[in-house]
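Missing here: one protein chain of the complex. Every other protein chain is in place.
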Amino acid sequence: MVVRVQETGVDLEVELFGIPLRTPLIPASGTLSKEALDEVEGVYGAMLPKTTTPVARVGNPPPRVAETPAGMVNSIGLQNPGVERFLQDLEVFDLGIPLFVSVAGDTVAEFASLCEILSGVERISAVELNLSCPNVECGGLAFCAGASSVEELVVACRSIVGNKPILAKLTNEGVVENARAAEAAGADGLTVINTLPALTIDARTRKVLVRGGLSGPAIKPVALRAVYDVSGVVDVPVVGSGGVASGTDVAEFMLAGATAVQVGTTSFVRDPQEILAEFTAYLKESGLGASQLTGAVRSPDPGVPVPRPKPVHKSSRH
Amino acid sequence: MVVRVQETGVDLEVELFGIPLRTPLIPASGTLSKEALDEVEGVYGAMLPKTTTPVARVGNPPPRVAETPAGMVNSIGLQNPGVERFLQDLEVFDLGIPLFVSVAGDTVAEFASLCEILSGVERISAVELNLSCPNVECGGLAFCAGASSVEELVVACRSIVGNKPILAKLTNEGVVENARAAEAAGADGLTVINTLPALTIDARTRKVLVRGGLSGPAIKPVALRAVYDVSGVVDVPVVGSGGVASGTDVAEFMLAGATAVQVGTTSFVRDPQEILAEFTAYLKESGLGASQLTGAVRSPDPGVPVPRPKPVHKSSRH
Amino acid sequence: MKFYRVNVEEREALGSYTLLRYRWNGPVEPGQFVMARTAGYPITLDPFLARPFSFYDHDGGVASFLFEVRGRGTALLDAASSIEVTAPLGKRFRIELGLGRAALLGGGIGVAPLKILGRHLDAMGVPHDVFLGFADAAASVVAKDFPGAEVATMDGAVGTRGTVLNASGALTNYGAIYSCGPNSMLAAVKLAAGKNSLCQLSVEERMGCGNGSCNGCVVPVHGGYVRSCIEGPVFDAEVLAW
Partner (left out) sequence: MKFYRVNVEEREALGSYTLLRYRWNGPVEPGQFVMARTAGYPITLDPFLARPFSFYDHDGGVASFLFEVRGRGTALLDAASSIEVTAPLGKRFRIELGLGRAALLGGGIGVAPLKILGRHLDAMGVPHDVFLGFADAAASVVAKDFPGAEVATMDGAVGTRGTVLNASGALTNYGAIYSCGPNSMLAAVKLAAGKNSLCQLSVEERMGCGNGSCNGCVVPVHGGYVRSCIEGPVFDAEVLAW
């Protein structure tokens, strides 16, 4: 990371609940497989594999993905091999950067048991609670469907996970209230936001194509609003997620209040190296270090504007 | 409308709470000005001007609009000349089709007083309650922030508006619960959904650009989900709104459960005549009348697939 | 909003700016603008909104606008061979006879509508002086298309050093003042114009639709806001609450 700063003259490092991240980028859980890891070398400040559950889940039947305007809807159903197998394979996700692990369960007890297991794995730096999954004890409503449910879950996990920081990952609905509840319950940070509930229809066959979660650039303004609003009412760091597609987007999330930023769907259609390069160029032009961006839109004096970058598109006169 | 059927061989007519609409399209409130009316001749089944309030509102300071991926964020602040002036000018919006009027107020009493005024205007066929606006009696939370608040408002309006049907226009957050509440309170139909809370940031100036509502194609999958879920739990008709950009989109909303469909933001960038033409072509290919589409994705036998339309794009071989 | 697909007849690089010509037969008035975008399928989602541009000129069935590449929309317009445009929109510069000499003040890309305005003034026999302010030499290249115009550049590379108002000097001797440029410059022109002349300013505000539907493009006037795409983009200076 020192190397990087020397290379580019730009300070990309941020600190997330005391953990230094060499860049503020983190892969969004469920969007980076082990097969794609070699493509992302040097991009991320922390690793975050797909959500793990107490036992293996086969996931939902296909079709699981559908394209939408500037986004996609997915319904994967948390397909994963279960925590035991996950930990056996954990090594492949060890890129020498902090390793965060996302967990989900059907009940508070399942979340807690996952946290207990992970608390004993030294290599894991932090745990992200995927609160968007349904709570079978509450009629299938998501854990983040209400502040009290968020609080109960975070309290249970906090007490058992030892000294590992907890990131509570929230959905958009009720995000401000839930953020307050999660912070009060001891969350060390908040990931904001997960996908938006959505549905696609195939007008030709007149059938539902995919009922699931919307992600991608389409949701960026919704996620930015959530990050801005949440970071305005909590003291713990906020990790932005939702539609990040460029280096400018990374800057926007940080300016809105994020300490780190997750890249999800866009990594399917773009080399995340490009996103980091753009973000680095933005910092260079602005003369700021990455960590100085966090929450800067709230500053009464936002400083000198960044010069408009020269457009990439070359004119073809005729 | 009989003429139209004969012209195209396609039955575009739908019935919304007993009112026949010659097409299922309605302009979304706040997206069609009197200056643009001559462009939309023949497109819409009902007219629906911008929300009116008891007294004039100057609206928010600029910038009020910002482009986002496949959408835009607006913060107009319900700028309008107030109901008195609105009614004086109502004539320009009389295109010989049913005329719906959208209302909003700061309090339940203001909504009720608007309904009372409109109840006396014969030319008005139905009233849409814009429930997304803040309720000053509840600390500025929107009227649709809770089911009880929705219920209170709809009950008050229902009792005073006479025999005019009421459309309750809901936001996405809590939409299913609020839909149930609105129906129980006597709403004759539900408009689903309004814009999504969103925010845009200008990374160059490091300032918030617009904090407001996201609309346009980006939100279509979210709106489709809301229409599908709501129409599954209520008996009153649902009017779809959110990201409609093509004739196929109109079909998707109707298949998901909508009886009629509003066109908003896309009318800024596209001639709505084209949307109607595409929808007409879709019906022709499917061999169905418009009204047969409503909720058809729930049918166990969705019928013969519509042939894939030939792509518009012409190949330029080289 | 109805868009018409037109072919780009010619695209001319003028320093920092590009002049784009397309065939358009209907009337075009000085001060009017057009919403333009690259042709889509059937619409483009990226960018989603069309962009407003003042008419630079309209001559023999060919309309033109002059633009600066700033972001995605203008970058695409700088490359496309086929674009989509609306019919001309908004209120024109009002020309009144018998007011004496007119001053035309353009700042940066805001010089664009002064070309067609100057031609109309000439046609109507209104004597006028043109003052153009630019950031630097590259932006000022278009000045060659305004014979006799006084030029200022912020860096002094061409003409007077400073703003367009440094080039023009006092404006109080003019009977009519027309200006287009950044809103901050227009406010300065309004001040310099005083109250005794016709002063018409073409403003610039973010637009959603261009046809009055969204209420997005408002400017402050005394007692509220009005839409610059319908009531403007040309306003009498005294109307604007700046």
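For clarity, chains are labelled A, B and C in written order, and residue numbers in each chain start from 1.
The definition used in the following text is that contacts are C-beta pairs under 8 Å (C-beta built on N, C-alpha and C of every residue); 3 or more make two chains touch, one makes a residue touch a chain.
Keep in mind it's a predicted model, so treat the numbers as computed, not measured.
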* Counting contacts across the entire complex, name the shown chains the missing chain touches. => A, B, C
* From the list A:L48, A:A66, A:V83 or A:I201, which touches the chain that is not on show? -> A:A66
* To do: Quick one: say which of B:G30, B:G45, B:P69 or B:P272 touches the chain that got left out.
  => B:P69
* Structure fact -> The missing chain sits against chain B at residues 69-70, 308, 311-318
* Absent-chain interface as seen on chain A, which is shown -> 30-36, 39, 50, 56, 58-59, 61-72, 74, 76, 79, 216-217, 245-246, 265-271, 273-274, 312-313
* To do: Quickly run down the residues of chain C that touch the omitted chain.
  => 41, 44-46, 72, 75-76
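Simple rule for what comes next: only the chains that are shown with their structure count from here on.
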* So which chains count as neighbours of both chain B and chain C? -> A
* Distance-to-centre winner among chains (Cα means, whole assembly as reference) -> B
* Asked: Counting in whole Å, what is the centre-to-centre distance of chain B and chain C, each centre being its mean C-alpha position?
  -> 35
* Geometric centre distance via CA averages, chain B-chain A, whole Å -> 33
* Asked: Mind pulling the chain B residues that touch 2 or more other chains?
  -> 68-71, 216-217, 245
* Structure fact -> Where chain C touches two or more other chains at once, the residues are 45-46
